[in-house]
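With one protein chain withheld, the remaining protein chains of the complex are depicted in position.
Chain lettering (A, B and C) follows the sequence in which the chains are written, and residue indices restart at 1 in each chain.
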């Protein structure tokens, strides 16, 4: 941290970088607010709507789309002979769009190699 | 804990006590799963539905009713000149009904002296 | 709900029932506050301490003991070739003691048939 160049101009984040930071905040918020929520086939759609609408409240967040992977959920419940489980990344497909100072950032979360991966998809000038 | 009477009969919980324990679990779950969720007048009803339906998944939970106190929310947003805030107990009225081994337990959460108080309302034989 | 006997005396919860309700609140709080937290062998003990100390703040909560099952965690990390995972019930052993109006309630959470089961262990007069 003893970096005397820290306040130099070239460390100042660009608008596009700030837009990406904002997009990351939304993803981390969505995941860690709702992970662990009791989840069944019956309650999946109300949870998805609440996740979308609550995160859309956050600054610069123009669109959130949450799909619960009901096929995966169905399999998990059958394997466990259970009627409900807890929300984790394996049941989620999420797209979040952030608009910040003329930049649009598109981000997605989906499973990759068995892990929920949050990914920066595109950074656009509007 | 060095209590050699621990397994004696009179320490065994009654069905009514177990029903009350179950009801408490639901309340603690509901509050700590969703506290901190971004909340606005627009997203209040989808969040309330998701809270109800997700907690109703839990064992022995027959009914959950969540009302967001929109008047209180409106006041808080106006006072802060904000468009959204975070869910805390001051914005909630909750009733949870648990049925367990022939006992029905009714519990409520509401503000009392500025605190969200979770209260055991009634324990009934069905 | 159309129960005109609702306010009759015999529906009034006993102190022991209220103590069990309080114990349930603590368990639900602990689980749903911390489920989903990033967890590794290195961070397990600081998380366990924080869980204990934060829930002990709640009213009538005299003692909370959280053990992270590091053997189970080690297995899960090895199976996934991962360095961390998320906290779920399979990694937890918890005991919570509540004292309320002269009653002591002992509760435990441990795995049973692959599920984290919260159980009321004993209800004592002090």
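Couple of notes before you dig in:
One rule holds in what follows: a residue touches a chain if its C-beta (ideal position, glycine included) is under 8 Å from a C-beta of that chain, and two chains touch if they have at least 3 such contacts.
Please read these numbers as outputs of a predicted model, since none were measured by experiment.
Of C:29, C:88 or C:104, it is C:29 that touches the chain left out of the display. Within chain B, the residues in touch with the undisplayed chain are 31-32, 35-36, 80, 82, 86, 88, 114-115. Against the chain not shown here, chain C presents residues 29, 33-34, 36-40, 42-43, 46-47, 49-58, 83-84. Annotation for chain A: contacts to the undisplayed chain at residues 3, 5-7, 11-14, 16-18, 20-33, 105-107, 118, 120, 122-124.
In the analysis below, only the chains that are shown with their structure count from here on.
Although chain B and chain C share one sequence, what matters here is the overlap of their interface residues, and that overlap exceeds half of the numbers used. Chain B is reached from chain A by a rotation of 180°, derived from superposing Cα atoms (nearest 5). Between the Cα centres of chain B and chain C there is a gap of 16 Å. Shown for chain A are the residues that touch two or more other chains, namely 36.
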